[in-house]
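Have a look at the structure below before the remarks.
Here's a slice of the assembly, chains where they normally sit.
Labels run A, B, C and D following the written order; every chain starts at residue 1.
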Amino acid sequence: MRIKVIMPITSDVFDEEIRREFRSYAGPGVEFDVQHLDYGPASIESEYDEALAVPDILNKVQKAAEEGFDGVIIDCFGDPGVKAAREVVDIPVCGGFEPAMLLAAGLGQHLGIVTVLPNVVPMIEDLAKKLGLMSKLVSIRYVNIPVLDLGDRTKLENALYQESLEAIIKDKAHVLILGCTGMMGMAKNLHDRLKGAGYDVPVIDPAFAAMKMVENYIAMGVKHSRLTYMVPPVKPRKWWDQK
Amino acid sequence: MRIKVIMPITSDVFDEEIRREFRSYAGPGVEFDVQHLDYGPASIESEYDEALAVPDILNKVQKAAEEGFDGVIIDCFGDPGVKAAREVVDIPVCGGFEPAMLLAAGLGQHLGIVTVLPNVVPMIEDLAKKLGLMSKLVSIRYVNIPVLDLGDRTKLENALYQESLEAIIKDKAHVLILGCTGMMGMAKNLHDRLKGAGYDVPVIDPAFAAMKMVENYIAMGVKHSRLTYMVPPVKPRKWWDQK
Amino acid sequence: MRIKVIMPITSDVFDEEIRREFRSYAGPGVEFDVQHLDYGPASIESEYDEALAVPDILNKVQKAAEEGFDGVIIDCFGDPGVKAAREVVDIPVCGGFEPAMLLAAGLGQHLGIVTVLPNVVPMIEDLAKKLGLMSKLVSIRYVNIPVLDLGDRTKLENALYQESLEAIIKDKAHVLILGCTGMMGMAKNLHDRLKGAGYDVPVIDPAFAAMKMVENYIAMGVKHSRLTYMVPPVKPRKWWDQK
Amino acid sequence: MRIKVIMPITSDVFDEEIRREFRSYAGPGVEFDVQHLDYGPASIESEYDEALAVPDILNKVQKAAEEGFDGVIIDCFGDPGVKAAREVVDIPVCGGFEPAMLLAAGLGQHLGIVTVLPNVVPMIEDLAKKLGLMSKLVSIRYVNIPVLDLGDRTKLENALYQESLEAIIKDKAHVLILGCTGMMGMAKNLHDRLKGAGYDVPVIDPAFAAMKMVENYIAMGVKHSRLTYMVPPVKPRKWWDQK
């Protein structure tokens, strides 16, 4: 199976790292291709950023379907454009949020998310309400590091560990979810440190979860329901580059 | 007070009618200006349409704030771009959904919405979940008429009446909401026919509700919370017309 | 439009102040009349007080309708008698709770109320459950000052500020609601102090909200649903002053 | 133990029948006294009626406590004045709703209520929301017979049976609750007819349930929490007969 990974940022500096990381996520026989955006914000950290990123995400998703990919990952925890994309293609499309929450929900009673900035906390709450899992989500915390500064891995590791401890002790989280796909590769270290402190809790990496969920749907031969995600009516849609 | 009304469609054919209708909604001393989009879909009837309309909506909202307007109405029942807009301006911004639901919630136990097409029903459910009023929303029905065909008022009136009767009798709706701002001017007729049939239920016009709610917030000197709608971080945002 | 403001207390000492305050709330062209009760408790701070206040509130509401008023405000945060009143008149009737909650719900994700005494906290919870907005209400705190001692404005201002800070920091409230109509005139000062401390959150004054909501309904030509608030059956109702 | 039964109606015509029926409800060693109101509506079938009945109910409850009764039943399905009464006395006080719902909740998955008139359906919904059991309440139906006409037992029996069948078959109720204390003595007949039709479901009589619940609390030596039902502050409360 062939999966398209769309990075909703406009820079290619992370393409290589993303490719390496996804290689470790992909199951046997899975091929994938990584692509960043041509237009949009440098990163998604607000409703505003998300709104600006989505049009080009949708272009890329439609192109992937035309090129014969079997599924698409929109590599962002905020699931930007996921619902719109499902309306316009007939292959499975996942972002990071839904797969991470669903896989986490099978592992314990209370879920906790540690994300990047306070700005995205209300967006995450809205996603949880829409998915119907708000009652399991007991904690949303943040490391207070912008997406594009996540490169300082030691700082990130420590901040994740501290916030995860708070999520467990104060908010009673039983399963942790990394709340940004830019935190990829951090799950194992965080799990090990928490286990060392006496808390044997699973840590879900949303990009890894996205890969598994898209693989699942392709393997099972299913895609999103057309009663939820209907094909948009035909009509003129005027766009900048149509000028 | 001066209010900007943004029509999230790319045609100007309705501008005059919108202007006339809003004139009847506006309270004493309220000035307003109607503006349609330069880019985007002909109408919003899907997640896909909404995604394509939002970038230019946000441009227009920001421009309205710069021009000194006191508030903004995004004249669509789907509240497209409302949350993103609140992040980037310091004046009240409302679409049609939130004001209609909130005004309706003060009038009776169970709410019912009659909208245009089945495509938007899941979007409306998501809006209700995000607003926290899903438990009061007992009915979402549709007249099965596309937005741009709402001009046949007799057909629309009859369809609205039939679906409203079903909402009341089968789904136990006590308050009705017109589920598209393109249904403006239909509330009174619908209320009268329903009352004639023995059902004295209020009917909420979402564009009217939007005008009242924006007026309320301006009069009270309040705007959206900056703890929910934080200012987006500064960063490059690459856009089509920046090519 | 003419609106009757019913003060559910038996003293006239606040009538002048109420009149002055409501003058600042009322929109252009709105006339109003303030009236206190002849029978009932000195103030409403318990279910017991509410039960004793309601019969004369209902008398006053019915008289207002007979006198041709266009709407009624029952000026108390507990919405005493509001549902019963709607059964017996055909004009909009609002207390302070519903309008404040509905206007606040359009401004942010999490609502917080700061009220007078611990006694009324369960009553406020019940009101929120009945309105269907309990899931958004993250904080109910109190200044621990009885209604009739709210005259010490400095003490009240400080207590409101302290409890509001706790509501924001500990309970994650994003929008604040003054939980007693006796706190009128305090919203702006509280908002300014909170903004000065870095929390730009709206503060809703329930009496102001009540005025706006009644104005809205009158302007829109709607009233409560007769499917929720049916006309009470005709029957003998024996009362003290009928002796 | 001695229990006071307060009938929230102003006529004594039912006193004898109530006494006979409660005799069959009361456990061994339970004495009780039946008392109707001096002031209030002829029956409770609306928010308005409830508001007018409550002041004298509260008088009677306080008098019962002073006379040394061990508990009080307010014999109405709408629980009129129950919360206020708990604030002012230190003995258990129950109406019909809470006991019926709580006993029913222990017997099956989905609850259904068959009450008298459509007018009280929203009141019952509010009671269920306040009690926290709305999610189990799948059906509220009515026989469309006013309280004071419930004397025609054959008509009532047939209407109860028909509506109960609908509640079971259409709404999937598993446990039935008689939604008016005036339906006393009908539970067994209804259960037998339903069982004969293949539906072995329990039927809860709310007056019977009230007696059991008050007996329970007295036997266990517990009463309502003073953190929910605080003692009302001391203050003047001006009343009709104080003129």
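Remarks
Assume a contact is a pair of C-beta atoms (placed from the backbone, for glycine too) under 8 Å apart; a residue touches a chain by one contact, two chains touch by 3 or more.
Everything numeric in this text was worked out from a predicted model, so none of it was measured.
Number of identical chains making up the complete complex in this structure, 4 of which are shown: 6.
The criterion applied here is as follows: only the chains that are shown with their structure count from here on.
Shared interface positions of chain A, defined as residues touching 2 or more other chains, are 122. On the chain D side of its complex with chain C, the touching residues are 10, 38-43, 45-52, 54-55, 58, 81, 83-84, 86-88, 117-119, 122, 126, 129-130, 132, 146, 148, 228-230, 232-233, 235-241, 243.
Residues 27-29, 94, 98-99, 102-103, 105-110, 131-133, 135-136, 168, 174-175, 188, 191, 199-205, 208-209, 212-213, 215-217, 219-229 of chain B are the ones that touch chain C when the two sit in their complex.
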